[in-house]
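A protein chain is absent from this complex, but the other protein chains hold their places.
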Amino acid sequence: MGFLRTYNAVIVLIAINGVLAYSMYAVLIAGQLSLAQAAFASIAAYTSALLTIEAGLPFPVVVVIGVSAGAVTALVLGLPILRLRGVFLAIATLGFGEMVRIVALNLEVTGGAQGLRPIPKVVTIWQAYLALALCAWFFWRLRPTRLGLGLAALRADEVAARAMGVDTVRYKLFAFTVSGAMAGLSGVLFSHFTRFIAPGQFGFERAVDALLYAVVGGTAHWVGPFLGAGFLTFLPELQRQLGIEAGWLRPFLNGLILLGVILFVPAGLSGLGRRLGLARRPRPAASAAPARAATPTPTPGSVESVTEAVTQPTDPGVDRRPDTLVRLVGVEKDYGGVRALAEVGLDIRAGEILGLIGPNGAGKTTLVNAITGLTPVTGGSVEVLGTPIRGLPANRVNALGVGRTFQQVKLFDDLTVRENAIVGGHRVTRPTFLRRLVFLPAAARDDRDNAARADRVLARVGLLDRADAPASSLAYGDRRRLEIARALCGQPRLLVLDEPAAGMNHVEAQRLGALVGAIAAEGVTVLLIEHNVRLVMSVCTRVVVLDFGRVIADGDPDEVARHPEVLRAYLGQAAT
Amino acid sequence: MTAETPLLEVDGLHVAYGGIEAVRGLSLRVLRGSLVTLIGANGAGKSTTLAAISGLVRPRAGRVLLDGEDVTRWRSTRRVAAGLVQVPEGREVLATMTVEENLSLGAWHQRAHLASGLEEVFARFPVLAERRRLSAGSLSGGEQQMLAIARALLARPRVLLLDEPSMGLAPLLVDEVFKVIETIRAEGTTVLLVEQNAHRALSAADHGYVMETGEIVLEGPAAELLANTRVIEAYLGEGFDPRPE
Partner (left out) sequence: MQQVANGVFLGSIYALFAMGYTLVFGVLDLLNLAHSAVFMLGAFIGLQLVVAAGWPLWAAVLGAIAAGGLLGVLIDRVAFAPLRRRADAHFAGLISSIALAIILGAVALGVFGPNSRRFPQGTFPGGRVEFAGASLSVLQLVILVLSVALMLGLDWLVRSSRLGRAMRAVAENPRAARLLGVDVERVTLITFALSSALGAAAGTMFALAFNLIRIEMGLAIELKGLAVIIVGGMGSLPGAMLGGLVLGLAEVFSIARIGSGWRDAVAFGLLFAILLLRPQGLLGRKAVREV
């Protein structure tokens, strides 16, 4: 106990800095760089200090109010600024931080530059570590859930995440608000431990501290922020013990460490730990079913279906199956002077495999982006499953029952193969985080079921044996298949495949064709964009040809193949 | 064994790009003064091949030789200075800069010849002379293609690489572009033309290579390839009959 008493200050500070580090971690795992943590801490610190000094409220109440102050501020700030691109978000949050500091400096009630004192010292080691443990527990429970994976996906590739149905706007706001709450917690603890607060303590340097702790600790594992805060809080203490007093050495070392980490060990201390095998990657659930021998060729008509036509709890109330899944009327898309699509009219009917072909630059991907909500059209109307999608973000279009793959494979490379697939199932799964926070077994079961369902889809495309591998480690052909599996997990009514056979040789393309056929056989309508005309002709029930943004042919594959316009578009003048 | 050294030679090129093995063991030769075309369906790896020749991507294996000299390790800037110039796919004119500025950039390694080069180019492409002070972004597709070619000419290329110059252009404009290409070739510049429009390309070229999923599957004098149905198959699949009923 003597040890604890001597180093009490450092030990408590490690915990407080740890909480601040977790607040930074919260936004980093959503792929946002926010430097407003110190400002949130400041607001909470002042609010709580004033309440204690002036109103004499008991500490637990003050904590709750402080945390709420941080959270609410973050929420209000986040609403307008989370739309901004990375660099601009960072600048906006920096600006906000300075603003808070200036306000604190100038208001009488906050004591101006002199700050507030004395604040009764209430925080003990146990309270500080309880707070730290709460934060750690929060993130520990988060990772394997639908929300946690969604955030990780958002960080890896925001556009792809949205196309899988993740409400990226809400998720980012959630992460931001959580960071505000935790920063607030660190602020309350800080003010009630150091007994004195001044605006200068919550300025740019503190914001950078938070960044330091989180980056050095690493975002690979939820223990990261604690490691980072611990190491960096302990370092100056160690210096002091060694008799190194130089004031410049501490920032110098901090800067050097941060630089070293970002250049050479970007995953931080926790990433190192994982590499050394010290921490295992959290798995959502090991699949209960034994891994089937991976068969690259799916056999249509076998017992296991690729798409589970069986029971879907959250199918958005579409009982009547419209015959026309997608209707485009007079669609136009202009990109500042370039007309990518001109008067495109097209129907996609239930049950068909529609091929979309056309020379390079014909507008195929633009059309597909219009259908899936990634790109708004500048004219005409697009109706998907009976709903006009004008103004709808991609995740809402996905919610209608549309799944897709991308021309340049957009996998979540930081996630495992299985995790990628699970995120694909976003729209048909229920939220589990809140329940898992309190260890409700039903939620864990839900997550396990989602994982099992993902495994079944992976088995169909022959990737089950690599379910735990990072997606980045897959060979190219496998990456394409994973993308398809991911889209299938969402149980789409319409599956859009954007050049899935690119780069494949004949054999691979043929297998892909068989897979597409199997998928369609189970009731999924498929829109297939491809350059591999041979593949399209063999698999599709109908073919549409685009050239210069216009439909030049639409019909039976054989007819289209003989269509003179089509031949001209592809080969130049007819080869007579 | 050819008696003379090809001006441009690619030997056993392997390029991995975006996770794909885009080019697998490709070899080709372009003799001095000839127009060679590399055709194939989209996704066959043609653009990646040109990117490797120009130094934009580093090959995993293989060599690129310019007039017998191994330039595989050279940076792009050096290759351009040596006369290996590419007109990229999609033209890639600098839209925010004027036509004249675009052209001046073409002469980056040929400062001494900038004035005379501009004169020549304006004579050849009067349309560009008319619009020299306008922003390149305001030009039509065909005009931009002319600009891109003119820009490359200002670099005084020994070997001119063209990546799908006909893309996105109406047939009449494609005619004009090919006329220009043929003129350039007639003046003695060696040309390697990558095209999706097989017919046009083979009609203009001396020699052709057909590419499919990263490999050369067919090569020979252009006239022979024109008549070869296997070429059609490479694009459109077996059993495909292009002849009208």
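Labels for the chains are A and B, by order of writing; each one numbers its residues from 1.
By definition in this document, a contact is a pair of C-beta atoms (placed from the backbone, for glycine too) under 8 Å apart; a residue touches a chain by one contact, two chains touch by 3 or more.
The structure displayed is predicted, hence computed values, not measured ones.
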(request) Going by the touch rule at the top, give the shown chains the omitted chain contacts. (result) A, B
(request) Write down which of A:N106, A:T124, A:T324 or A:Q408 is the residue touching the left-out chain. (result) A:N106
(request) Check the options A:E98, A:E343, A:D465 or A:E522 and report the residue that touches the missing chain. (result) A:E98
(message) Can you tell me which of B:A16, B:L31 or B:L94 touches the chain that was removed from the display?
(response) B:L94
(message) One chain is left out of this view; which of A:A26, A:V67, A:I81 or A:V326 touches it in the full complex?
(response) A:I81
(message) On chain A, where is the contact patch with the chain that was removed from view?
(response) 33, 80-81, 83-88, 90-92, 94-96, 98-99, 102-103, 105-106, 158-159, 204, 208, 211, 215, 246-252, 254-256, 258-259, 262-263, 266
(request) Determine and list the chain B residues touching the chain excluded from the picture. (result) 54-56, 75-77, 79-81, 85-86, 88, 92-97, 101, 104-106, 108-109, 111, 151, 155
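As a convention for this text, only the chains that are shown with their structure count from here on.
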(request) Find the geometric centre of each of chain A and chain B from their Cα atoms only, then give the gap between the two centres in Å, rounded to an integer. (result) 41
(request) Would you mind writing out the residues of chain B in touch with chain A in their complex? (result) 18-22, 41-43, 90, 137, 164, 167-168, 170-171, 196-201, 213-214, 226, 232, 235-238, 240-245
(message) Please output the residues of chain A touching chain B within their complex, sorted ascending.
(response) 337, 359-361, 408-409, 475-476, 479, 499, 502-506, 531-535, 537-538, 548, 561-562, 564, 567-568, 570-576
